[in-house]
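One protein chain is absent from this view; the other protein chains keep their places.
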Amino acid sequence: MSTQIEKQETETEEQESEPAVESPGEKRREQKRQRQAEREAQRETEEATLDDEETVTLKVFRYDPEVEGKQEPRFDDFRVPFHKGMTVLDALIYARDRYDSSLTFRHSCRQAVCGSDALFVNGRQRLGCKTQLSDLDGPVRIEPLPHQEVVKDLVVDMEHFYEQMHAVEPYFDADEVPEGDLEEQRQSRENREKVKMSTRCIWCGACMSSCNIAAGDNEYLGPAAINKAYRFAMDEREGENRKQERLRIIEQEHGVWRCQTQFSCTEVCPKDIPLTEHIQELKRESVKNNLKFW
Amino acid sequence: MAEHYSSFERGGRRWLWQRLTAVFLIGVLAFHFLLLHFANHAANITFAGTQARMSQISYFATMWLFLVTATFHGVNGVYNALVNQGIDGTQKNAVKWVLIAAGLLLIAQGTRVALAMNGFL
Amino acid sequence: MYEHDVIVVGAGGAGLRAAIAAHEEGADVALVTKLHPVRSHTGAAEGGINAALQEGDSWDLHAYDTMKGSDYLGDAPAIDTFAKDAPEEVIQLEHWGMPFSREEDGRVSQRPFGGLSYPRTTYAGAETGHHLLHTMYEQAVKRGIEVYDEWYVTNVAVTDHDDPEKRECHGCVAYDIKSGKIEGFRANGGVILATGGLGQAFDHTTNAVANTGDGCAIAYRAGAPMEDMEMIQFHPTTLPSTGVLISEGVRGEGGILYNDNEERLMYEYGYANNDGELASRDVVARAELTEVNAGRGIDDEYVHLDMRHLGEERIIDRLENILHLAEDFEGVDGLDEPMPVKPGQHYAMGGVECDENGETCIDGLYAAGETACVSLHGANRLGGNALPELLVFGARAGYHAAGRDMKTAEIQTGPSAESEAGDVEPPVEPGAIDRGSEDVAADGAAVEPTSVIENTVARERERIETLLERDGINHAEVRADVQETMTDNVNVFRQEEGLKTALRDIREARKEYQNVAVSDPSRTYNTDLIHTIETRNLLDVAEAITLGALAREEFRGAHWRAEFQERRDEEWIKHTMLAWEDGTPRLYYKPVILEGDEETYEPKERSY
């Protein structure tokens, strides 16, 4: 798959009947105008001839703070031909390349690893590239992630999400590293297994967007950041001192205690990370930890 | 981010107590309901009956603990809910003290009532 | 104008490693990247990272395998440096917390991989790249390295001098995608291009939509030559509908390829009697296509990769991610049925010519990662050798740019390394159409760095304004034309006529591109604009790939020619180089260095 579109017949037609007096620039512009008109016409006929059976209608959220007519948020409809295996992202790419090149959304890997295309599709946070159209009821409503500022169309501001991720000191920081250049740290298989799920996060922000608490409390670390903290706090290679510091971070007012176990984060996570479970485990961990000092 | 390092009580002690009191309340509340709505019909309750039950020291103690735990559980729950709604600073402080005062008052009044019931007052 | 010691363009594995290295060296370093670092395509790598870590293995074995894998088109100094540095870099990653898969004794696991004489591929499940990328981004966060996130670099600011080797790079120009601002970035130490692959030149690729060869095109137009561009690796196991990669790990663990007659094709038809499914990628890719062309493919398109016999437990333990990919993107349950696979563009061995320290012939301009060609992979990259390359050469470029004293490079760069002029006869004139107006190096007699940057900024601003203001066709058509012709004609099997057709089509596309305009008038998050600029870059790299392919009249590694089905060592142990001279590509050759530290590598027949 790629951003490729099918070649359009009309465009390869030569246009030789232009009067010779025009300057090359004018001629070119004239050709372009014609081409655009043809394109538009073609799009219309194409859309009109699309059989209902094999098309999907997308209702896509549009907003651009700068462009007149888009300052008021609205929904645009796109009819896209459907083929087996088509994802929401494929459909968006089709609509953009064929119908409206200003349709804006983030995407890159097309295989659920880059985390760019978390969207609100039919009322749920999903990755566009990982969502089969055939699993959805039409018309498919595509909106930007809720609870984040919309930059344009389907693009939201991720800054706040990144800040929360950074707030948990999301980096490995062992108390001590083995001496010797080629000496590795040992980690048991069980321990790697324990942190495995938590290391899968692709920073898509779906969980944060789905969490009611995060929506209400802007300072709440949120499920993804807490999961990140879990990933390191549970890694036996880091050592006890670091773990204490990590627990201190997640125990703060807007940390784990804010989680009301609503589970929506866990439900929407495209990497199937058991977020609620990790949050709960950290709550228990910090209670245990505190009991030690009684 | 610096603002994340506030002096909020860490360690989730209140969180833990909320759970511990809940466990206790499951039993007592169920017992309370069964006793006063099913075993003894609510409409048949009289001071004499109450007094009879309350003069058993174990029953009295249970009910008093019920009062204390329920108050803590309820008041703390309300406080948490408000904090989660996003109150902050002075507002939060005010709420905290009002709730503590209300809680203490309730326990005090409840204790007086209980003592009256078993005839001490 | 922003100012830093070192500017790293691109924040994938190579860019991050370079930034961390430069930071370690005390430089003020910034990452400028069109995607947030964790969105880089390094995250998609599945299989693993090669490094000689265990007793019984050694760097020279790794180097030998790499040289052999490269079909003797790799440069020994690059390969030796690589194999020597790799173990340390991998352990460094481990110290940075990367969650590698482990052995019972708690040590990092290693598994066999195609073309390797020893099981030396370290891995983290089937998501090695994801973990590598995130681990390194985390370390960059730890060090507080500045990131200009979602800034698209449109060009580098290079002084104008006829001889590229006398040019200096003072910085770059970037477009802030979110606000539409165009700014200059001054780099006192150097600019490191680490923009990743160029897979979008093809329409069936494992690469991300963002892999548009920007760094290659930018360096090329600035005067740094392109090396061995024809060497494109096609991965034998990609899902037919999307191009999503099924890791070589599946074959490493014992997965088997079947044709439509349920024959184990690698053996039945003698494509690789020794290594079978573990033969190197080019061999397997050709085998599959030969099967399909001979009518033994399934649906005339693909073959089957079967891993069911490995057992559920082993699959879930080591290849769980593959199950998800097959399910989500092809609707196939790998535990239950074989997975359909076909070859797809995967990796560019060629790229911006640079030496072991990442330096190009332009002073202050570096390249690292898939964008660069040190030349480590030569004519064919071994699986699991790209990720350590990011680490080894990313780090070296970072150190060097930040001013560390390093061994003088043995590899020569720039047109002066030429050993022989090339001649290739393209059917149409290649190169830029409107010479001079947009690309070529920056300008005037200006030698003062700030004004070099300012001039470049002004030119880029004008270019962007023009694209935004004029009216014309959508770039997507041009892009599609290029992708289509590349896949049709510059694929696994290459023929002179096809290559010429591709050049003609690319020329056509260049003409079309003259009429391209951005229809979205917004300055806010204008992806239409970004994609339009990228398409221009794709044109340049696609043309370079095709020119190289037309020039190289032999069959070596990933490059197969219908007319020349033999490796021709007497004549072709040399790199194809393309220099952009005022908008016209000039072909020349540069010798391959086979004299290594330990031994001089003797070209041998690749038996697998």
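To keep things simple, chains are lettered A, B and C as they appear, and every chain counts its residues starting from 1.
Just so we're on the same page, contacts are C-beta pairs under 8 Å (C-beta built on N, C-alpha and C of every residue); 3 or more make two chains touch, one makes a residue touch a chain.
The rule we apply is simple: contacts and distances are computed from a predicted model.
Chemist: Choose one: "Succinate dehydrogenase, cytochrome b556 subunit", "Radical SAM domain protein", "Branched-chain amino acid ABC transporter permease" or "Oligopeptide transport system ATP-binding protein". The correct choice is the protein name in UniProt for the chain not shown.
Modeler: "Succinate dehydrogenase, cytochrome b556 subunit"
Chemist: Counting the whole assembly, list the visible chains that the omitted chain makes contact with.
Modeler: A, B
Chemist: Which listed residue, A:M86, A:V150, A:I250 or A:I273, touches the chain dropped from view?
Modeler: A:V150
Chemist: Mind pulling the chain A residues that touch the left-out chain?
Modeler: 61, 63, 73, 75, 120, 123-124, 143, 146-150, 160, 212, 215-219, 260-264, 266-267, 274, 276-277, 280-281, 283-284
Chemist: For chain B, which positions touch the chain that isn't shown here?
Modeler: On the side of chain B, residues 19, 22-23, 25-26, 29-30, 33, 37-38, 41-48, 50-51, 67, 70-71, 74-75, 77-78, 81, 85-88, 91, 102, 106, 109-110, 112-113, 116-117, 121 touch the unshown chain.
We take it that only the chains that are shown with their structure count from here on.
Chemist: Chain with the smallest distance from its CA centroid to the overall CA centroid?
Modeler: Smallest centre-to-centre distance to the global C-alpha mean: chain A.
Chemist: Could you grab the centroid distance between chain A and chain C? Build each centroid from C-alpha atoms only and quote it in angstrom.
Modeler: 25
Chemist: Could you tell me which residues belong to chain A and also touch two or more other chains?
Modeler: 166
Chemist: Applying the document's contact rule, which stretches of chain B touch chain A when the two form their complex?
Modeler: Residues 1, 3-6, 8, 10-13, 15-16, 83-86.
Chemist: Can you name the residues of chain A that touch chain B in the complex?
Modeler: The contact residues of chain A facing chain B are 163, 166-167, 213, 216-217, 219, 221, 248-249, 251-258, 260, 283, 286-287, 289-290.
Chemist: Which part of chain A faces chain C closely enough to touch in the complex?
Modeler: The contact residues of chain A facing chain C are 1-8, 11, 28-29, 31-33, 35-36, 39, 64-67, 85, 96-97, 101-102, 104-116, 130, 132, 151-153, 155, 158, 162, 166, 169-174, 177-178, 181-189, 192, 195-196, 199-200, 202-203, 232, 235, 237-238.
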